[in-house]
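A short worksheet on the structure shown next.
All protein chains but one are shown at their positions in the complex.
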Amino acid sequence: MNTIGVVTSGGDAPGMNAAIRGIVRIACSKNYRMLGFIKGWDGLLTNSFVQLNSRSVSGILHQGGTILRTSRCPEFLQLEAREKAAETLAINGVDGLIVIGGNGSMQGALELSKLTDTQIVGIPASIDNDIFGTTETIGFDTAVNTATDAIDKIRDTASSLERMFLIEVMGRTRGFLALTVGITAGAEIILIPEVKFGNEDLFEYIKEFRERGKRSAIIVAAEGVGDNQRLSCQIEESVGAEVRLSVLGYTQRGGSPSARSRYLATLFAEEAVETISEQKKSRVVVLQNGEIKSIGLEESCKTEKPIDLRVLKLARVLAT
Amino acid sequence: MNTIGVVTSGGDAPGMNAAIRGIVRIACSKNYRMLGFIKGWDGLLTNSFVQLNSRSVSGILHQGGTILRTSRCPEFLQLEAREKAAETLAINGVDGLIVIGGNGSMQGALELSKLTDTQIVGIPASIDNDIFGTTETIGFDTAVNTATDAIDKIRDTASSLERMFLIEVMGRTRGFLALTVGITAGAEIILIPEVKFGNEDLFEYIKEFRERGKRSAIIVAAEGVGDNQRLSCQIEESVGAEVRLSVLGYTQRGGSPSARSRYLATLFAEEAVETISEQKKSRVVVLQNGEIKSIGLEESCKTEKPIDLRVLKLARVLAT
Amino acid sequence: MNTIGVVTSGGDAPGMNAAIRGIVRIACSKNYRMLGFIKGWDGLLTNSFVQLNSRSVSGILHQGGTILRTSRCPEFLQLEAREKAAETLAINGVDGLIVIGGNGSMQGALELSKLTDTQIVGIPASIDNDIFGTTETIGFDTAVNTATDAIDKIRDTASSLERMFLIEVMGRTRGFLALTVGITAGAEIILIPEVKFGNEDLFEYIKEFRERGKRSAIIVAAEGVGDNQRLSCQIEESVGAEVRLSVLGYTQRGGSPSARSRYLATLFAEEAVETISEQKKSRVVVLQNGEIKSIGLEESCKTEKPIDLRVLKLARVLAT
Partner (left out) sequence: MNTIGVVTSGGDAPGMNAAIRGIVRIACSKNYRMLGFIKGWDGLLTNSFVQLNSRSVSGILHQGGTILRTSRCPEFLQLEAREKAAETLAINGVDGLIVIGGNGSMQGALELSKLTDTQIVGIPASIDNDIFGTTETIGFDTAVNTATDAIDKIRDTASSLERMFLIEVMGRTRGFLALTVGITAGAEIILIPEVKFGNEDLFEYIKEFRERGKRSAIIVAAEGVGDNQRLSCQIEESVGAEVRLSVLGYTQRGGSPSARSRYLATLFAEEAVETISEQKKSRVVVLQNGEIKSIGLEESCKTEKPIDLRVLKLARVLAT
C-alpha cells in the first residue's frame, strides 16, 4: 500500500480543512495510507504525524483553521532542516507529500522536492491569492466575503455620519485582496502596492470628489501599500476632513469557508491525489482558464503573478 | 447621444442590482443616455421606464432583488407583445438593450432581437446556472452559499438527533445548484434530474450506509427531481428510519449578493456595455474558460448546458 | 466528591453546548465530578455516560447542536422507564442532575424528580420559548435571528416581484417565535394559534391592504396555526393574487448560537450549579423580571405560559 502525507503550512486559510478532508477521503478510496504531519514543516522536522482515515476528517468541511495545525517555520530556510524533513519522508515511506499553503510554503515545497524522491504536490491555500499560475487560491473567496461584509457595515456609519474611511485589508506585499474587495464593496478609491500613487494626486482626487458633493467615501488600501495610519493622517490634514482608519485584521483569515472556497478545496484535493497517482513530481495544482490541473512547481514559484490593472481602471469608472 | 436600455426579467437573482449599477455607471462614463424599463418585459409593453444616472444607482451594490423590479410575463410568448416591445424600443430611440435574467429571459431576448434593429445583449442572472456558454450566472454563488449555510445549520440537528434529512434545493428543471451545494455542504447523497436513479437502488444505498454506522445523513435533492415529499416518505418506509424533509425555498433567491456575485455582475456589466459600443447584435455575455466575453445569443439559447457528472462521482467518493 | 449529571433532551436548541460548557467548568471549579449522559433520557435508561472535565468542553461554546446528543424518548412516559433512570442516578451516586431541554423535557424532569433523591434542576432550552416562568429560553434568540434573516432575504423577492409570501415558522403549538419574528421581520400579518382568526376577516384584511397599494406582503404564520399550505391556496383564491408558501423548517433549530443565546446559557449554567450546591430540589432556572434565578419545577410545568397580545396589537399598528 502506498503512502501519502499531507501538511498545512504557513498562515492558515479558510478551506484548508475542506482540502484535508477531500485528500484523505479520495486517497483512502484509492487505498493509499494517509499520514497527516502536525504543525506545518515542524511535523516533518520532528517526525510528528497522525494516521488519517475517512472518519478522522468527519465534520471538518465547514470549519475554519486547520485540524493539522500549522506554523511559520523559519528553520526550514536552512538546508539541514529540509534534509531532516526529507529523511522523515523516507523513514515513513511517504510516496507523495501534499503541501497545502501559500507562497512561502510553495517555495519550501520546491526546495524540499530537490532533496527527496517523494513526489511533492502543492495546493495553493492563502487569502493573499499571490501564487502564479492559479486564478484563485483556497480561502481567497472567503476573505473577500469577510472583508466585503465588514465594509458594508462600515458604510452604514460612513453614510450616517458623512465620513471618510480608510480601510486596510490584508494581502501581504500584493494587492489581489484589496483590488477584489475594492470592487465588491464599491470602494471610491483602491490603493495597491502594484500601482504607485503620488500623495498629492491622491489628495487632489479626494478634494475633487468632495467638491462634487460626495461626503462619505471608502478608501480600500492593501496592507502592502505602507503605513496606512500615517496616510490617513496626511489625508486629514491635506483635505481638511476627518478620516477614520479601520484595519480589518485577522478576521480575514478565519471563519467558516465560503461555498466557493470549499468547492475549490475539494477539486484541488482530487487533482492533487490524481497527480500523485500519475507519479508526477514537483507539481502545484491550479485553476487556470477555468480548468483544474497541475503545473510545474518550479515555474509557479519562480514567476510573479501579474495583477489585472484593467480591473483597477474599472473601479475608477464605477466610483464616478 | 446614444441610448442604452436595461431591463431585469423573470425571477430575481442576487447581484442584479450590482449589474444595473455597473451598466449605468460605465455607460454614463461613455456618454450614453440610460433608460431603465420597469417590471421586466411589462415595462417594454407599457413603455414604462425611468431615466438613470450614476447617482440613481448609489447604495444598491449590496442589495438583493432589483430596483427596476421584475415580472414573469407570459404575454411575451405572443408575437404581438414582442412587436409592441420592439416599437417601444424604436419610439425611445434605444440603440442597445441589455436584458438581465435567466434562461427564459434569454429566450425572450432572442425572439425580440429578430424584430428590432436595437442591439440586444443578454446578461445571465439566475440562481439556476442553466444558461449555455457560461460557467456561472449572476446570483448562483450567492444561492450556493445560502443553501450551504442552511444545510450547515440543519446538520447540527441531524448529528445531535442522528437523523436523516432530505433537503430540496431550487434549480428548476436542472441540477446545477443541487450538485454544487451537495459538494459544498458535504451531502451524503445528491439527487439531480440529469441522472435517473432507481428508488430501490437508493434505498439499498441508504441501508448499506446505515449499516456502516452512519446514523445521520444529508440528502440534497434538486426540485427538478420530482415529488420530494413523497420520496422522503418512501425512504422512511423502505429504510425504516425517520427522514425529515426541508424545502429551502425562496431564501435561496434573495439576500445581499456574495462578493463573487457582485464581482461577476460588475464584469458582466462592463462586457455588456462594451458589446453594445462595438455594435455587436444578439449577444450574451459569458464567463468561459475563466474569461469574460460575449457569444451569440442564439447559440446560447439553442444549446442545452451540460452538467459535469465527474463532480457527482466525486461526491460519492467523498461520502464514503 | 459530589457528582453532577447533565443531559440534553428532546429537540436540540442552539446554545445547549454553551450551557454544557458552563455547567462543566463551573462545577469542576467547585470540585464536583461531572457525568454527561448520552442521547437524552436514553442515556439514563441504558446507563450510558461519559465523564467530563474542563478540557472536554473546549471549543464547543460556538457550536450548534449538542455534544451529548439528544433524542425524543417516548418510553420515558412509562413509569418503569423513569424508575430505571432513577436507578441509574442512584448507581452512579449522582447528587444532582441538570436537564437541558424544552417543555417536554421539563415535564419528564418533574416526573423523574418524584422517584429519586437526586436533586433535579431544569435549564430551559428550546426555540419555542414556551416554558412558564422564564422570559426566554436558550436558543430562542438564535432562532428569531435565523428566521428574521431568512425573511429579510425573501422580502427582496417579494418586493422585486410584488408578491405575497406566507412564511411558516416553528414554535410547536405556541406562537412565541412567530410573534417575535413577525415584529423583527416587519411582517404585514402575523398568525398565531393563541388568537383565532376567521378566514373571511383575513381575506378582507388582505384585500383592503392591496387596495391601499401595497402589492408585496409578508404573512408570518406559526406552524401551530394549522395547514398553512391550504391557507395559502385559500388566500390565492379569495384575494385573486399569487401567494408563495415558504416553510422555514429545521434551519431554525441549528446554527452557531447568537451571542445572547450563549450569554443566557452561561448564566443559566451558573445558576443551575448554584441551585444544586444549595441543595434545592425540583427547580428550573429562569430569567424573570430581568433576573436569573430558580423557581419550582412543578409550578413551571403546571402553568401555561401567557403570550403578550399587546405586541400583536403593536404589530398591526406597524403594518399600516
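For reference, chains read A, B and C in written order, and residue numbers begin at 1 within each chain.
Assume a contact is a pair of C-beta atoms (placed from the backbone, for glycine too) under 8 Å apart; a residue touches a chain by one contact, two chains touch by 3 or more.
In this text the structure is predicted, and so the values were computed from the model without any measurement.
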Which displayed chains the hidden chain touches across the whole complex: A, C
Which residue of C:99, C:164, C:181 or C:297 touches the chain not shown here: C:181
Of C:72, C:207, C:244 or C:260, the one touching the omitted chain in the full complex: C:260
Option touching the unshown chain, where A:50, A:77, A:90 or A:161 are the choices: A:161
In subunit C, positions touching the absent partner: 21-22, 25-26, 28-29, 54, 59, 61-62, 135, 141, 144-145, 148, 152, 159, 180-181, 183-186, 256, 258-260, 262-263, 266-267, 270, 287-291, 314, 317-318, 320
Interface residues of subunit A (partner: the chain not displayed): 8, 11-12, 14, 16, 39, 63-66, 69-72, 146, 150, 152-157, 159-162, 165, 244, 246-251, 253-255
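Here, only the chains that are shown with their structure count from here on.
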Chain contact graph, described as a line, ring, star, complete graph or other shape: line
Angular offset of subunit B relative to subunit C [C-alpha, multiple of 5 degrees]: 180
Separation of subunit A from subunit C, taking each centre as the mean of its C-alpha atoms, in whole Å: 40
Junction residues of subunit A - those touching two or more other chains: none
